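Removed from the display is one protein chain of the complex; every other protein chain stays in position.
Labels for the chains are A and B, by order of writing; each one numbers its residues from 1.
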Amino acid sequence: MNYTLTQIPERTVKPRQSGLTMVMDKGLSIRQVEDLLATSANYIDIVKLGWATSFVTPNLSEKLDVYRDAGIPVYFGGTLFEAFVVRNQFEDYQRLLDRYDMKYAEVSDGSIEMPQDVKCEYISKLAKQVTVLSEVGSKDEAKIIPPYKWIQLMQAELQAGAWKVIGEAREGGNVGLFRSSGEVRQGLVEEILTQVPFESIIWEAPQKSQQVWFVKLLGTNVNLGNIAPHEVIPLETIRLGLRGDTFTHFLDNAKQ
Amino acid sequence: MNYTLTQIPERTVKPRQSGLTMVMDKGLSIRQVEDLLATSANYIDIVKLGWATSFVTPNLSEKLDVYRDAGIPVYFGGTLFEAFVVRNQFEDYQRLLDRYDMKYAEVSDGSIEMPQDVKCEYISKLAKQVTVLSEVGSKDEAKIIPPYKWIQLMQAELQAGAWKVIGEAREGGNVGLFRSSGEVRQGLVEEILTQVPFESIIWEAPQKSQQVWFVKLLGTNVNLGNIAPHEVIPLETIRLGLRGDTFTHFLDNAKQ
Partner (left out) sequence: MNYTLTQIPERTVKPRQSGLTMVMDKGLSIRQVEDLLATSANYIDIVKLGWATSFVTPNLSEKLDVYRDAGIPVYFGGTLFEAFVVRNQFEDYQRLLDRYDMKYAEVSDGSIEMPQDVKCEYISKLAKQVTVLSEVGSKDEAKIIPPYKWIQLMQAELQAGAWKVIGEAREGGNVGLFRSSGEVRQGLVEEILTQVPFESIIWEAPQKSQQVWFVKLLGTNVNLGNIAPHEVIPLETIRLGLRGDTFTHFLDNAKQ
């Protein structure tokens, strides 16, 4: 840090198991990745190449190398996994992971219907090849999953071999964990946390108000995902109580 | 493409007459243009320097050269044309196009009142000098143009020599084709399409939901405009059915 302030909450350090920041890269150029890493490499734990953007991104290998050289793992968004599965090309997907030397992969069912046991089977298979993140929640606004079901899904997928489960919110932050207005489904989150360890969950929280809400509820070292590249530094200040929204949250005595 | 997936809809290739993506550059630096082209050159058909941003942008010639070297045509936003016309400086505008060696120009009446025959005369004059894009629709939220009038304007302007007509939406996507909420005026679009060929229209669709709407209605190779630089890659995935929003749209059988 550039200077010393008292009463700054303690952040975990890399490699983190909690306090993770997962960034969504939806088509950065190599130079833009370098710019991101120049300011934020220490605060980024893992990067998702959003949905199937990797299909149309030029210089994919070179870009993966830039992240790799910075020690930051990258994975393809779950929609890409689904795009292969829905086409009966799962083995192609496994070969693709090998070809690009991917160490992580996401399993999700946000855009397709998939029975739970089938999803867990995919998790188990991929877990033998890579570290698996598994996403729960639909991209469909109309599909409301009740809390007990979220819990059951998360537990089963962790059981099947997922390293972390991800609570779905999309890039916009308006589905899954959130109402279409972007408001957090607070009761849902609290109920999940009675049954699933908070270190095991990455909460997609692309909007600032959502990040603030999770930091206030779960503390500095909550795992947050779908963070836009230019919001990594702002998020870090939210985690540390150094932005207006969480300014007094970590202070013993907010009055002077 | 970086890997092979079945059932990917066929995209037109450059030089495209349909499936165009028009990007709005509202003040990129030369290096930012280079970053954009590094990821998206193949997906960008034409670039608009938004409204009169070219007036205050330094290094304009150098920037135009960067686009030119990538084989991507550039034009000044229609508001600049209007700024010259409203000041009785139309001949200056023609000289300006020559000075910067512009091959395309936009004619519009989004900010000024202009009788239709006068507008068509400008189109005819400029069509002798450059390739003309002509924009229909007001920037004024309060001004609602009925569908039959949209059709008549578009037909007359194509007749007068416009290469394409553009459906107005502004940078924000909240006027013209769209309600102030950003919602598409669906009946308007469908009625226009009964009379004007879809290859002749570029639909301004800056918001993702609008892009999705047009791709679902008009297919992969609909012409879309006012795309922000960092949304070109995401748009390409929407066109290809590789983002949640259009994921099942191009599949023969969405269930697995």
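The rule we apply is simple: a contact is a pair of C-beta atoms (placed from the backbone, for glycine too) under 8 Å apart; a residue touches a chain by one contact, two chains touch by 3 or more.
The structure displayed is predicted, hence computed values, not measured ones.
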item	value
Touch criterion as defined above, residue of A:R16, A:R31, A:K125 or A:R185 at the omitted chain	A:R31
Those residues of subunit B which, in the complete complex, touch the missing chain	26-32, 50-60, 79-80, 82-89, 92, 96, 99, 110-114, 139, 170, 172
Residues from subunit A at the interface with the omitted partner, ascending	1-7, 31, 34-36, 38-40, 42-43, 208, 230, 232-234, 236-237, 240, 242-244, 247-248, 251, 254-256
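Everything that follows uses one rule, which is that only the chains that are shown with their structure count from here on.
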item	value
C-alpha-based rotation, subunit A on subunit B, 0 to 180 degrees, nearest 5	120
Centre distance in Å when subunit A and subunit B are each reduced to the mean of their C-alpha atoms	34
